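With one protein chain held back, the other chains of the complex are shown just where they sit.
In this document, chain identifiers A and B correspond to the written order of the chains, with residue numbering beginning at 1 in each.
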Amino acid sequence: MSARIAGCVLLAALLVVPFVVRSEFWLSFWLLVLMFAFLGQAWNVLGGYAGQFSFGHALFFGGGAFGTAILQVRHGLNAYLAGAVAIALTALVGGVLGYLIFRYRLRGAYFALVTLAFAEVARVLIASFEYTGGGFGMLVPLAHGAANFQFSDRRIFYLIVWALVAGGCLIALWLEGSRFGAQLIALRENEDGAQALGVDLVRTKVLALMLSAAMAATVGVFYVQNFLFVDSHIAFGPAMSIEALLVTIIGGMGTIFGPLFGAVLLHAVGELAKQITGNAPGLNLVLYGVLLILALRFLPNGLAGILGRKPKPVRETADA
Amino acid sequence: MTRKTTRIGSDLTRRNFVIGATGVAAGTLGMPAILQAQAASLKIGILHPVTGGLAYEGEQCRKGALLALEEINAAGGIKSKGGAKIEAVLADAQSKPDVGAAEVDRLAEAGVLAVQGPFASGIALATTQAAAKHNLPHLVDVGVVDQIVTRGLPNTFRFAPGFGKITSFALEALQKINSGAGSPAKTAVIVHEDGAFGSGMAKLLNEKLPGLGIQVTQTLSHPTPQRDFTNIALQIRQANPDLIIPSNYKNEFILMARTLQQQRVRPKVGIYAVLGGAASNVAFAKQYPEAAEHIMDCNHWYNPTKELSKAFARKVADKGWDLTYEVMLNYSCMRVLLDALERASAPTRAALTEALAASTYGDHLMPYGPTKFVNGQNEGAQPANTQILKGNVEVIYPAEFASAKVVFPIPQG
Partner (left out) sequence: MFSGLFLPAVLNGVALGAVYALTALGLTLIYGVLHIINFAHGSLLMLALYAAFFLYTLGGVDPYLAMLVLMPLFFAFGYVLQRFVVQPAWHGRDENVLLVTLGLAIVIDNLALWLWTSTTRSIDSRYAFEVIDLGVAFMPLAKAIAFFAALAFGALLWALMTFTDLGKAIRAVAREREGARLVGVRVEHIYAMTFGIGTAMVAAAACLLLPTFYVTPQVGYAFVLVAFTTVVLGGMGSFIGALLAGLLLGVIEALCGLYLGESLGQIGIFAMFILVVLFRPTGLFGARA
């Protein structure tokens, strides 16, 4: 239980940040951490709870980001409406893709690589057409105001994202207690067994994917509203996909606060590495990589594991 | 497989975590006291992508900026402010716009008076926006996309020419060179990278070239990075154009040039690059003299006839650096910036912004004449035309800055 307590404490501490922090730099820093925490939580739903490791979550992130950018810039839609539509459309796309993928019973490495392939296809397509910004990307016009979902005071935005992260934790909590969540965990632990017990594999996986996609798309929407600029590489490139899985696995897969722990730790470490290694290009990332390897060596169940949560049982490697 | 639980390992890791967390927490709670050095030195932020895809260009930029800064410090610092030395605060944009913007925040909070950088257009859009929040004057070194200076941000200054200017200059130059040789160039194939600048360039060229009597028979785009140019070489051979007009980044340009040589593809009149990635790169010219010979570029370049430029070129050669435009532009930008600081009524951001806006500085490397910022853009800024001749990058146009005569059309066979 102590992991949950630590998680709540961390959340509370993060809530206090905008009231205490004067520095714009650190405010932006923690804002980004929160966004990545929610992205990780999105991945967690599919990867942590349902056991399907996606390497292409950037597809959904980008769907939300480009969706809202295109709807605002090309069609003049209101920012909130554009965001909502983008999220819904992305979830729908996730559903269709999910149906295709799961119907053919793709698992393990195949599933991972096919999600990567889809993300790459999206990346190339988006960069190839004028309508979606071509090589340049999409620039959302600067227009501060609550009606435009842009805020000159970043702290308001921060609080909204914080609420999102808290909501994400509630979703995870719900998963752990609900029947749907139990089905996810069942198919994670033993797919054939779950099917024997009557779980509709395809339907359950597709629903999990849609939820995950919607959450990831939400982060995409928020990213665009914060930075007002997105291009194909940022949205659909491997960086976001890796971010999503990294924070969750380090923080503890299949746990409520895992993604949050992971996001905080990794970005804090990254920043620390930058401060230690000064200005030598690349050295800070070397330190980051080394710390990652060390963490994997000594923290087998992620951060949540050392905070006392019951570790996920080691399963026999299910071959793809 | 048995799992070993290493208690000692866990404790060590936990302790390090706590230490790290404290450090970050301290930073978060904004201990500005640590960051505020005593103002015996004046701080300038230098922001470039020194890691990631643009690492080479970013590193070149940084070198140029630091060279100028160190020279001025050695010559006595900022005399009007009591000989105060300039302190460079370096930042890495990691080739990502959001990191660039975050770094601007950090630099602003570290007390810099201005930011120079960030080389790439996409990053510049984010950094200029961030700088405006802090009323921080931002001198953009390269970044060609026009939006950088058309968004009405009062603290943004761009020293080098933008897209529009470069393209119209390139076309004008091509017109003059072509007609001067009896207009041998009538067809062209455009090869461009599919990102922001390449696509924009291709679009403009397609619009304007017919007006010069040059027909574009093929427009071939490619991603960055691109592993193989054989297809493109074959298509060029089939089109058999008078001119090949490339617009891309360094690695792809070099690979393309080598592939053209391999496949024995030669344009009938010449290769005329507009912002070609390595078309005016000395290292490329020296390493692949055959492939590089006669390649023309319309790009940022210095005025080689100035004494300052000659001294600069010697220093760069002594240090063993590549003499590329990133170094030239950043060296010049820093001089412009520090001159403005010299003239500023006080060592504050507002005064510096004012001084920049009023700058008429001309003692830099570039063929721009005296500086004049209008709505943030340096009016006099223009590119120059170069051609690689016998392993050297020579300026061939405009005539007043030229160091050699153009070879056009290129010799066949």
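Keep this in mind: a contact is a pair of C-beta atoms (placed from the backbone, for glycine too) under 8 Å apart; a residue touches a chain by one contact, two chains touch by 3 or more.
All values reported here derive from a predicted model rather than from experimental measurement.
Colleague: Decide which residue listed in B:S41, B:S183 or B:Q226 touches the omitted chain of the complex.
Modeller: Touching the chain that is not displayed is residue B:Q226.
Colleague: May I ask which residue of A:A12, A:I156 or A:I293 touches the chain that does not appear here?
Modeller: Answer from the full complex: A:I293 touches the omitted chain.
Colleague: Can you work out which residue in A:L27, A:V93 or A:A112 touches the chain that's missing from view?
Modeller: A:A112
Colleague: Pick from A:L142, A:L159 or A:L285: which residue touches the chain that isn't shown?
Modeller: A:L285
Colleague: Can you name the residues of chain B that touch the chain not displayed here?
Modeller: 1, 3, 51-53, 55-56, 59, 194, 220-223, 225-228, 230-232, 234-235, 238, 250-251, 254-255, 258, 261-264, 283, 287-288, 322
Colleague: Could you list which residues of chain A touch the chain missing from the display?
Modeller: 53, 100-101, 104, 106, 108-110, 112-114, 116-118, 120-121, 124-125, 127-128, 238, 242, 245-246, 249-250, 253, 280-283, 285-286, 288-290, 292-293, 296-297, 300, 314-315, 317, 319-320
Just so we're on the same page, only the chains that are shown with their structure count from here on.
Colleague: Can you name the residues of chain B that touch chain A in the complex?
Modeller: It comes out as residues 3, 6, 9-10, 12-14, 17, 20-21, 23-24, 27-30, 32, 50-51, 55, 59, 90, 92, 96-98, 101-102, 105-106, 108-109, 122, 125-126, 129, 133-134, 145, 147, 151, 193-196, 198-200, 223.
Colleague: Once bound in the complex, which stretches of chain A touch chain B?
Modeller: 17, 20-26, 28-30, 32, 124, 127-128, 134-137, 139, 142, 227-229, 231, 234, 265, 268-269, 271-272, 274-275, 279, 281-282, 285, 294-295, 297-300, 306, 314
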